[in-house]
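I have a structure I would like to understand better, so I am pasting it below and will then ask my questions one at a time.
With one protein chain removed, the remaining protein chains of the complex are shown where they sit.
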Amino acid sequence: MTDSSTNMRLKLPIVCFILEIILIILFGVLVEYDHDTDARDFHNMSHHDYENDFYYRYPSFQDVHVMIFIGFGFLMTFLQRYGFSSVGFNFLIAAFSLQWATLMQGFFHGMHGGKIHIGVESMINADFCTGSVLISFGAVLGKTSPIQLLIMAMFEVTLFSVNEYILLSVLGTKDAGGSMTIHTFGAYFGLMVTRVLYRPNLDKSKHRNSSVYHSDLFAMIGTIYLWMFWPSFNSAVTAHGDDQHRTAMNTYYSLAACTMSSYAMSALTAHDGKLDMVHIQNAALAGGVAAGTAGEMMLTPFGSMIVGFLAGIISVLGYKYLTPVLEEKLKIQDTCGVNNLHGMPGILGAIVGAVTAAVATKDVYGEGLHDVFPLVAEGKREASVQGGIQAVSLAVTLGIALIGGLIVGFILKLPVFGAPPDTICFEDNIYWEVPGEEGHNDELTTIRTEESEKLNA
Amino acid sequence: MTDSSTNMRLKLPIVCFILEIILIILFGVLVEYDHDTDARDFHNMSHHDYENDFYYRYPSFQDVHVMIFIGFGFLMTFLQRYGFSSVGFNFLIAAFSLQWATLMQGFFHGMHGGKIHIGVESMINADFCTGSVLISFGAVLGKTSPIQLLIMAMFEVTLFSVNEYILLSVLGTKDAGGSMTIHTFGAYFGLMVTRVLYRPNLDKSKHRNSSVYHSDLFAMIGTIYLWMFWPSFNSAVTAHGDDQHRTAMNTYYSLAACTMSSYAMSALTAHDGKLDMVHIQNAALAGGVAAGTAGEMMLTPFGSMIVGFLAGIISVLGYKYLTPVLEEKLKIQDTCGVNNLHGMPGILGAIVGAVTAAVATKDVYGEGLHDVFPLVAEGKREASVQGGIQAVSLAVTLGIALIGGLIVGFILKLPVFGAPPDTICFEDNIYWEVPGEEGHNDELTTIRTEESEKLNA
Partner (left out) sequence: MTDSSTNMRLKLPIVCFILEIILIILFGVLVEYDHDTDARDFHNMSHHDYENDFYYRYPSFQDVHVMIFIGFGFLMTFLQRYGFSSVGFNFLIAAFSLQWATLMQGFFHGMHGGKIHIGVESMINADFCTGSVLISFGAVLGKTSPIQLLIMAMFEVTLFSVNEYILLSVLGTKDAGGSMTIHTFGAYFGLMVTRVLYRPNLDKSKHRNSSVYHSDLFAMIGTIYLWMFWPSFNSAVTAHGDDQHRTAMNTYYSLAACTMSSYAMSALTAHDGKLDMVHIQNAALAGGVAAGTAGEMMLTPFGSMIVGFLAGIISVLGYKYLTPVLEEKLKIQDTCGVNNLHGMPGILGAIVGAVTAAVATKDVYGEGLHDVFPLVAEGKREASVQGGIQAVSLAVTLGIALIGGLIVGFILKLPVFGAPPDTICFEDNIYWEVPGEEGHNDELTTIRTEESEKLNA
């Protein structure tokens, strides 16, 4: 089932070893413990152990970590014969991306005497950047080799860091949960890559591009973990105190409302009035994406629920009506429908963030305004200007994602990365040793033999 | 396989949309951030970020959240053809219930100037109330439509909040882990509902009312998560400091002892001396339920282990001998055996709590008595009276649960909610688009065809 070009015997080890050795060297040269991680530095000052940033953020970090490795990994196991690749390639490219992101984000977020300082916050940010790569992975799922995915990750992490730098450091944009930097960026980057990698004959693998009963249950593990821990995701790097608290709560209510509208829309649009697992697995999460920018603001649970409610509706409608159009008219083969889960809800989240920022007042935020909108609190910027900047940031993100995806897509088209042929997409067997199924092949063989013997007798 | 009455095309969207829109309006009118969540309020006072309640409770909240959505959801996937519904309806009614519970509990726990104040503690309480609904779901699993479940949730959350108000606010009962308020209430409410919904011809679906190999493994995911995080469940809303610490530890040892006795009893009662997955999946959790009331008290690990040990024995005996009797004699069709996992262990927990409260002394608790039994510490109530009140609370809970379940059961009997017919219970296909299985239907078809051709030749 494997031809020589997709054989990973030498290609994958070479790429992995080269990338990892480069990473190790760069870490040796550039990376240092930050103040709260270094034995000497932390003990140098008189502060209490409980003030170490570890205790503010590590539980959130672990929740984010679960979303990245279990959430994204298992969400993509819905395909009937692509579970090993979904979890396994997710694992590989995430392990690479978080190391590379540490360097790229450290470089752009500001060096300290030529060194990158790292701690739990940089670990969360590295996981966030990795999340963006995994969103793009969802768009090309089943149609790419692990080498293509590593190359894509390398470029995407870099461009993600550039975009994040422009937004957070240059423009002063607020985007704690990454509606723009993570979701919108990852989705449209991935959609552009899959557009460039368009396969006109993909229907040769169509019979494997669907789920089976148990693969849908495995995927629900991913869905539920993403859903549960999204409050931690959006609140992981906000300011300490009420900011983390409020962000988690806003996200919690946004997701709950989104689940209600997703079920409603799924029944309404699916034929026979039966619920569709694709909608439940994906659309119910759109509320977390859409609360990614405004979640830390004084959005109120009321506002959060409206946002989540709309996100669920948009997402199901996207799966039902937009995805087929994108594939037929625009030749965008979006395996997981990341446009519906991350793309459109990300844009919604960016717009909600811009509006919420524009109406922020000292009266509502009090002294907390310094945490959420420091430039506004210091009088350097009007709230309405902050809102405008937020909107501009969405446009910047879309621009960098689409242009970046276009270029990277063409790089990935180079015929040396071992992409699967059109006839063997969505199939683990091409890159993995795959065992039989439940021993029932044996049973089938037994039947065949028995029946043959009877016939021959 | 679907007739028109079970078609969810319009019914489910209408119910979901109406409920969610009502929720959003009520949240808009009634709900506000609490002191630790509000930007202005939290910054108004001079306190440190690490004193924000978020850091005391959010890790516990996330553990509880996992129990509600993964724990309960996957525990019920043991049925061979009901995995989508188990996880999926669990997801839907939990998302609804936690919103509705925020309002109901906020209303009863005391308004602040006409407003409900919410934060991480109210989020945990909403999840707790949701847990009670999911226990009742276990009793009617496989025999109800999603609309029936939403209606049931609406009434049950309301009655739960009334009962909780009477116990915690009126009577001054202690029940941090909810042996009474959550487990006893949820179990007997659900048992009464399933009694009213009795189906004499349920044996028409009997062949689907059992597990298969992989469905039992999926269910173990639910079991293990419930087991691991039960210490967080029982300690999530106790007082800060030693109280949370002690409650978690008591629960940990209760569960460990319960697991030992559950395995012992499973081997002893099952035929051939083989272990029964039903017991392991359920009875091993009874130790968490039974430590729900006394867990925060000075029960000691020794006491906790005795409680867990007994809970495991009672639970397995219930599955083995009581459940068949309940079904045959009392016409209570209890799909998951919630009487054995939540009902009887909940009553045990309530009794243990009453006894432990009755013997509480200032000598043992020191100044900590204010945290655990404030009325006793303030001299307003004797410890023995507190014990008596605890016992009365069990009776109140049973009364409200049974009467409430009776009424709600009759409401759910109205023939407009799309309940499945007796022949299609325990079957995902009636409410979900269900894919094929592992492609082996194709193989079977192939064999059939091949053999037919041979026969015809």
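Letters are used for the chains, namely A and B, taken in the order the chains are written, and counting of residues starts over at 1 for each.
Quick note on the criterion: contacts are C-beta pairs under 8 Å (C-beta built on N, C-alpha and C of every residue); 3 or more make two chains touch, one makes a residue touch a chain.
Since we're looking at a predicted model, the values are computed, not measured.
Visitor: Specify the residue from the set A:V31, A:L168, A:V355 or A:A391 that touches the hidden chain.
Guide: A:V31
Visitor: Among B:H112, B:K206, B:H240 or B:K331, which one touches the chain that has been omitted from the display?
Guide: Touches the omitted chain: B:H240.
Visitor: For the chain that's not shown, point to the residue among B:M111, B:L275, B:V359 or B:I403 touching it.
Guide: Spelled out, the listed residue whose C-beta touches the missing chain is B:L275.
Visitor: Which chain A residues would touch the chain omitted from the figure, given the whole complex?
Guide: Within chain A, the residues touching the omitted chain are 2, 7-13, 16-17, 19-20, 23-24, 27-28, 31-33, 36-44, 49-50, 52-55, 58-59, 62, 65-66, 69-70, 73-74, 77, 83-84, 87-88, 91-92, 95-96, 98-99, 102, 118-120, 123, 146, 214, 218, 221, 431-440, 443-444, 447, 450-451, 454.
Visitor: Considering the whole complex rather than only what is displayed, give the residues of chain B touching the chain that is not shown.
Guide: Counting over the whole complex, chain B touches the hidden chain at residues 50-51, 55-56, 59, 63, 80-81, 210-214, 216-217, 220-221, 224-225, 227-229, 231-232, 240-246, 248-249, 252-253, 255-257, 259-261, 263-265, 267-268, 270, 272-277, 280, 284, 298, 300-302, 305-306, 309, 364-369, 371-372, 437-438, 440, 444, 447-448, 451, 455.
One rule holds in what follows: only the chains that are shown with their structure count from here on.
Visitor: Taking the mean of the C-alpha atoms as each chain's centre, how many Å separate chain A from chain B?
Guide: Once rounded, the distance between the two centres reads 32 Å.
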